[in-house]
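Would you mind keeping the following structure in view while I ask a few things?
Left out: one protein chain. Kept in place: all the others.
For clarity, chains are labelled A and B in written order, and residue numbers in each chain start from 1.
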Amino acid sequence: MKFGILVNEGPFTHQASDSAYLFAKAAIAKGHEVTRVFFYHDAVNNSNKHSAPQSDDRNLVKLWSELGTEHGVDLVVCVAAALRRGITDDLLAEGFNISGLGQLIEVGIEADRLVTFGD
Amino acid sequence: MSNDIKMLHTVNKSPFERNSLESCLRLAKDGSAVLLIEDAVYGALLNTSVSDQVAARTGNLRVCVLGADLNARGLADKPLIDGVEIVDYGGFVDLACEHDTVQSWL
Partner (left out) sequence: MADDYDDDDDGPEVVKRFMFVNRKAPYGSIYALESLEVVLISAAFDQDVSVVFMDDGVFQIKKGHDTDGINMKNFSKTYRALDGYDVEKLYVEAESLAARGLTEEDLIVDVEVLSSSALSDLMNSQDVVISA
């Protein structure tokens, strides 16, 4: 089955990004395809390569990058939400790309399921 | 109106703070599934002020709770409302597959 995932929160204030990541990993482990994760609202902060959590904390930006590169998951950061929050191309971790909100609607059309994580 | 579609509803808010669970239970049709994750896992506990609201629907909804979120909050030793199933992330994925649409009550 093809999954699309919408994430609406950043990696530190809410649990949503972690839940989304664990769901994506579990879906892939079960042999499903996660075609795209769309990062909206404060979730655009999941893409910031300068994010430096303490050493005993998980590094979600890195985990997303690995998921994206190892499993071909398209990690899309919403351009309008990103610009508001100062997230630009040069800040993106590997595997992320900035694109329009149309990518969210498109994955809604193409995926079998769209699952939202937010606050 | 086509009623063939089966829905999975996820809720992630504590029912003691927000109305997401209440709204979900109001809108969820019989035969749907409800999965409590993150802070909504408190809604799965027995003997709380919201237990009756949830228990009233366990007969016609499949109510599940994410075990990892229960454990994280120290709730593994607390009794759950009768009929509430504990699932892991793989079970969450299965629920999403078995239902046609997923609505998140944020």
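Note that a contact is a pair of C-beta atoms (placed from the backbone, for glycine too) under 8 Å apart; a residue touches a chain by one contact, two chains touch by 3 or more.
Predicted model only: the values in this text are computed from it and were never measured.
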Can you list the shown chains that the absent chain is in touch with? A, B
Touch criterion as defined above, residue of B:S14, B:Q53 or B:T101 at the omitted chain: B:T101
Since one chain isn't shown, list which residues of chain A touch it in the complete complex. 6, 8, 40-41, 80-81, 99-106, 108-110, 114, 116, 118
Touch list for chain B against the chain that is not drawn: 1-3, 5, 7, 19-20, 23, 26-29, 32, 100-106
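Note that only the chains that are shown with their structure count from here on.
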Just curious, how far off is chain B from chain A if you go by their C-alpha centres, in Å? 24
Could you list, by residue number, the parts of chain B that touch chain A in their complex? 10, 12, 37-39, 68, 88-90, 92-94, 96-97, 101-102, 104, 106
Note: in the complex, chain A contacts chain B through residues 1, 3, 8, 15-16, 19, 22-23, 25-27, 29-30, 32, 113-119
